[in-house]
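Note that one protein chain of the assembly has been removed; the remaining protein chains are unaltered in position.
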Amino acid sequence: MDGMQGFIYPNEAELQWSILIVLYPFITGLVAGAFILASLERVFNVQAVKPTYRLALLTALAFLIVAPLPLQLHLGHPERSFEMYLTPHTTSAMAMFGFVYLWYLMAVLVVEIWLEYRQQIVTSWQRSSGLTRIAYGVLALGSTDISADALRVDDRVGRLVTIVGIPSAFLLHGYVGFIFGSVKANPWWSTPMMPIVFLFSAIVSGVALVMLMYQAMAWYRRVAVDMTCLDTIARYLLYAFLIDLSLELLDLAHRIYEADESFKTLDFMVHTRLFVSQIVVQIVLGTLVPIALLASMRWVSRARVRQVVYAIAGMLTLVGIFAMRWNVVIGGQLFSKSFLGYTTYKLQFATREGLGVSIVLLLLPFLMLGGLVRLLPPWPHEDRANAA
Amino acid sequence: MARFRSYEHLLRLAAVFAAGVALFLGARWLLVPSDYGRLGAYRASALAQNQLRPIAYAGQVACVECHTDVADLRRSNAHARISCESCHGPLARHAADPAEAVERPDPRATCAVCHLPSPAKPPWFKTVAFTEHADPGPCTTCHQAHAPKL
Partner (left out) sequence: MSIDRRSFLLEASKLIVLTAPAAAAWDYVIAGAAEQAPDYDASAHWWAMIIDVEKCIGCGRCVQACKAENGVPLEPQYFRTWVERYEIDPDDPEHPHVESPNGGYDGFPGPTKPGTKTFFVPKLCNQCADSPCVQVCPVGATFRTPDGVVLVDKEYCLGCRYCVQACPYGCRYIDPRTHTADKCTLCYHRITKGLQTACVEVCPTGARYLGDLKDPRDPIHEFLRTHKVQVLKPQMATHSKTFYNGLDGAVR
């Protein structure tokens, strides 16, 4: 078999988890990261990032809705996927994750967005007609109460939801890390650090995404970017990046130092089959370069330059974190559990689990976000002021 | 404490959630298989379902029931402990309906599968260099397959 090297167990010839399973942690990571950025303002009172609060929430929602799609497309029997909710096997991280997802979607994200937008929903309801009017009516749950008292209650409850939401977001993506980290059969995955590494790379990717979306939307709406906001986001991105890098370096150092039975196999794999995706894309282009760019902006005074550099850093970050997911998921399947051989992943384009589908799945959340932004504009006052 | 009016909308939200939970519990009651969990975290009927497979290999005992002459011939010779179906293939259908024809195994290839020499084979196992030993005639020219020791 071409691309195969050495000895693999006969059943290992076919890779089990495809690019769709790379997409899934990438998407849920963006959700967790975007939410944590939003919670910076709400819970930690970082006023500077307030302009991105609503956008971050909507971004998280758009991506969270799309997140189950790659999983459904990957399953052998997607029509049976509801079984995970009806008869979850309590020892299975994958099964319990279904409830973490549901909890986070319904009890955290949807509730928080609802509380934040309620006043706007009610006013839009009163102002619109036809189908949109019905939509807003449903969203308002038929309540028109936007009195000062009600809004105060909303604010308090919203704050509580965000406080609960932070550990929920940690759980959402940490759990995905645990799904990999708890597989003792696979030494590339099996480490207690996996949930934490996943979580911090999620934060990095989510913050980078919101930073990019904010700039993109400002450009689209033809308004000026709030540079204090942008600089603050970039600073938090840098901090998260430094923690993420430290964690990954710690994992690497530990592996190299202990050099257990799997080390030679994994080391060889990283230097050959994973060289481009891990060393070049994830580490250099996706981590070291963005860190350098972000750090160096401290000494750059021209806002325009900082904006462009932030955008470049943000895009490199997203590519780098995608590469990280790729290296974990695909990398974990390129070597044989016999530690005596390797296989390859043949990514096709036009199949159910191919590149074409993946591209569509990555574009879908942006389409959804576009719809959400139209239904629930994050900056209605500004937009109206600019239109006038 | 805020007046009821101020948080009435939250109660509407709670009602929506309660409806969702009720829907979920209803779906559970309807859709979870009745035998799930009886023996463990699985459908108990899966045990029975795994038993439902037609049998392909009849087993040595089944062959001996009819072919007593072959059984006698094999006894105390080198191939005595080898199952008939090892060389003859799956024969459950033949055992169920003896009229069903059975293909004879190839009198050279079948022997070669086991008896071709290889350093990987354990030292106590008898192998033969086929190219040197009575090539290319079938092994049955000299050896009785059921009592091969000459």
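In order of appearance the chains are A and B, and numbering begins at 1 in each one.
Keep this in mind: a contact is a pair of C-beta atoms (placed from the backbone, for glycine too) under 8 Å apart; a residue touches a chain by one contact, two chains touch by 3 or more.
A quick note: this is a predicted structure, and the numbers were derived from the prediction, not measured.
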Message: Among A:Arg80, A:His271 or A:Lys346, exactly one should touch the missing chain; which is it?
response: A:Arg80
Message: List every residue of chain B that touches the chain not included in the displayed model.
response: 33, 36, 39-43, 46-62, 65, 79, 81-83, 85-86, 89-90, 92-93, 95-97, 113-114, 116, 118-122, 124-125
Message: Suppose we count only contacts with the excluded chain; which residues of chain A make the list?
response: 7-14, 16-17, 74-78, 80-81, 83-84, 87-89, 91-95, 98, 179, 182-186, 333, 336-340
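The working rule: only the chains that are shown with their structure count from here on.
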Task: Please give the residue numbers of chain A that touch chain B in the complex, ascending.
output: 82, 85-87, 89-91, 106-107, 111, 114, 118, 141-143, 145, 147, 149-150, 152-153, 157
- prompt: Which chain B residues qualify as touching chain A in the complex?
  reply: 2-3, 5-10, 12-13, 16-17, 20, 24, 27-28, 31-33, 36-37, 41
